[in-house]
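Following this message is one structure expressed as structure tokens.
Note that this complex is displayed minus one protein chain, with the remaining chains in position.
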Amino acid sequence: MRQYIYKRLWQGAIAIVGALFIVFIAQRLSGDPVALLLPMDATEEDFAAMRVELGLDRPFVVQFGLFFSDAVRGDFGDSYLWNQPAMSLLLDRLPATLELALAGLVFAILLAVPLGVLSAAYRGGWIDNTAKLFAMLGQAMPGFWVGLLLIVVIAVKLQWLPAYGRGTLAHLILPAIALGWYPVAAMTRTLRSSMLDILESDYIRMERAVGIPERLIIWRYALRNAAVPLVTMIGVYFANMLGGAFVIEVVFAWPGVGRTVVEAVFARDFPVVQAGVVLASVVFVVVNLIVDLSYGFIDPRIRHD
Amino acid sequence: MRNNGCFILLGTLALIFVASSLAEGDGGHITVAFGAEPTQVDPTRTSAGVDGYFIGLFYEQLLGTTPELERVNWLAEAWQVTQQGAKTIISVSIRRGVKFHNGDELTAHDFRYAYQRQSDPASRQAGRLRYVDDVEVLDDYHFNMILSQPDASLISLNLDLFAIPRKYYQAVGDDGVQAHPIGTGPWKFVSRKPREELVVERFDDYWNQDLKPKAKRLTIKIIPEDTTRVAAFKTGAVDWIDAVPPAQLEEFKSTPGVVVASRPAPNNLYIAMIAIDPTNPLANVKVRLAIAHAVDFDAIIEYILYGQGIRTAQLAPGTIGYEASLKPYPYDPDKARQLLAAAGYKRGINVPCYNLTTPREPYIKEMGEAMFAYLGVVGIRCRIVQLEYGAWINLVRVNARPVMDGIVSTMWGHGLPGDPTDAWSGHVHTSGDGWGTYSYHSDPELDDMIKQLRTTMDLKRQEELIRAVARVKHERVAGGIPTYRPLITFAWSDRIEFKPWPGAFWRAMREIGLRE
Partner (left out) sequence: MTDITRDAEITTTEGQSGFPFIAATVLTIVVVCAAFGPWLAPHAADAISLRDAMTPPAWEEGGESGFLLGTDNLGRDILSRIIAGARVSVVIAAYAILLSGGIGAALGMIAGYFGGVPDSIISRLIDVQMSVPSLPLALLFASVLPPGEGMVILVIVMTYWTWYARIVRGEVLSLRERDFIALAKVAGVSTPIIFIRHLTPNILNTMLVLATLQFGSVIVFEAGLSFLGLGIQPPQVSWGGMLSDGRNFIEVAWWLITIPGIAIMASCLASNILGDWLRDTFDPVRRQL
């Protein structure tokens, strides 16, 4: 177990260093990282100071070292649009993004579990086909488009839910649908196939023979076991939601990390962009790490995967 | 023990009840939505028009403009211009008993401090005070602005100085001011979440009791997306929105319970052309004239902007020096083609075209695309480069000509009523020493005329000179082709009363309150 933890921690660390390296490369790709990191009205002295800070006259490895040592301290430069350190600006907005991603995940689970179970139970029937189509639609409809349609129909025409902003639970529903529908297809399929396996197992056959009602068998005994593969993937889905939230935040004027970074791209506020990419990667890696490790504790079989 | 708990609970509930009913009687709480957000709340550090959106709530100047666009004394009680030798002196006496939000009294020293901050190159607006050598404090209520030469555009800028609390500024520093701006204005700062909202509260000690807002509290939500902003209004989440999308204007007008008002934006849209390099085709007046005749702006205003624009030849009606006899270049694609051929470009030209976009100007992106498409029809083939507002501001902030060549869909802003002097000194005068967009044009005669315009203090002479410059500029297609001045439309629910005041692009939020 301990070895497994070390291995995962080590992998996570490499992944984050790699992400930092990608950001570093992107910075150099632009040709002039100094111009990228300083506001346009920076003075010649600012430029000179930044050149020294980045170590532009020194070997490439040293440059990355300098970048890396700033990065681990969370220093990605100041946002010149907002006059504050880029990372702290984004950390302020992280809770909003986490909230949205979590809501999207909850929506996806609420939809995928009944769909997956019912399509396994009535395999080949109309429920199965409808569920499949519904799930596939979610995969094919871009989340931002779903969001726009929801705004027009649910918020503006029917006036059932607020169209934008953050605050109450009601504000969360539409963005959560727009964000959460996408993974429903994959989740449904995972659950459906593991349900099918379980439903054909000897163990369930025995319970049937004993005369336990089918409904009870499906929803209690089979689902409990069939959910394991789905549960192990939840971390991955959650982390993916964080990335997906970047566009959904723009559609719903959600005050999160994604919207801030998108605006920073347009305003050429590069410190915020690079901090955003690193933050997204770190959150992604950490979430997956936590999920993996906790499953490692719960279900030792997974460790050997 | 249990009883005590009950009492405390009851007492708290009673207090909440009383407090909430008091709040109602206090003018209430109004939530509005803006489509764009300033990056600055310090008036001595503004550089973009949009920065005025919040500054107008907190800060005031020596002069002001009424909703009827008359210039009146505001924090100045009286002012006069005298000539002393080579120096021009503006002597100002300020209103007594004006309080800042923190209780400090406004004095002449604060204006001197404002001068120091605003004329610091870091202010990004130092150019406006380029002829002011010093501000000399005579006593707490009197000061002199000492100018090295006359400059009437200072008057159009309301004498430019902002009332900022010197002691507070010095105590908290730049970051402190950003975190909590303090001025003399009708609203005081409560809290701000960038990209989300600004909450302000009525300043009860406001010096101008007649113009104290009725509402107690105002929450300004930032919703750049048209659809979401409109949806927020329709669902009642906000009571007031700016920038009603022109496409939905008719619908808004016919909705019961919704009041709509349009005002001319203090912004002039124009096509800038980089004509400073003589080898560039755009340096040829025939090519520029071809561009001017190639685009059907009447159609653009009618069909893209739903009529929400005032076509301009050079200046819009109401601007100082507006001349009705100057007519816009008519749409005539054949003439454009001929001009292009006459200039030696029978096969047309390829140019980069920068398309400025900002949520503040409705459909500006589409307008630009249409404009460039029209140019393509006559053989001026555009390679479109999108230029978002933030990036554009960064470009024009540079202390040098931005590295661009080609055609730029852009704009220049001014106060109300408009005065083009400062903008023209910027983008028409060769050295481009006015604020804003840098000059891409060089014409010694125009330079000379603008210089004269800049160095007069006589308002009548100022008007004559503006007319003269406009005529020459029009003839030579110099300093860009003016296109239109947008109208901004506000909508509010009839739950509230509102009257647009011209400051902050008509978003000054002076007369706003719940309807009784």
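So that you can tell them apart, the chains are marked A and B in the order they are listed, and the count of residues begins at 1 in each.
Simple rule for what comes next: a residue touches a chain if its C-beta (ideal position, glycine included) is under 8 Å from a C-beta of that chain, and two chains touch if they have at least 3 such contacts.
Note that the structure is predicted; figures quoted are calculated from it, not measured.
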Which residue of B:37, B:226 or B:361 touches the chain not shown here: B:226
Hidden partner chain, touching residue among B:296, B:323 or B:422: B:296
In the full complex, which residues of subunit A touch the absent chain? 11-12, 14-19, 21-23, 26-27, 29-30, 36, 132, 136-137, 139-145, 148-149, 151-152, 156, 179, 182-183, 185-186, 189-190, 192-193, 196, 233, 236, 239-244, 246-247, 250, 258, 261-262, 264-266, 268, 270, 273-274, 276-277, 280-281, 284-285, 288
Considering the entire assembly, which residues of subunit B contact the chain that has been omitted? 225-227, 230, 245, 247-248, 251, 296, 299-300, 302-304, 355, 363, 365-366, 369-370, 372-374, 376, 382, 384-386, 388
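We adopt the following convention: only the chains that are shown with their structure count from here on.
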Subunit A and subunit B have mean C-alpha positions lying a whole-number Å distance apart equal to 40
Which of the residues in subunit B come into contact with subunit A in the complex? 39, 124, 174-175, 178, 193-196, 221-225, 227-232, 234-235, 237, 388-391, 394-395, 397-399
Residues on subunit A engaged by subunit B in the complex (per definition of touch): 39-41, 81-83, 148, 151-152, 155-156, 159, 162-166, 250-253, 255, 259-260, 263, 266-269
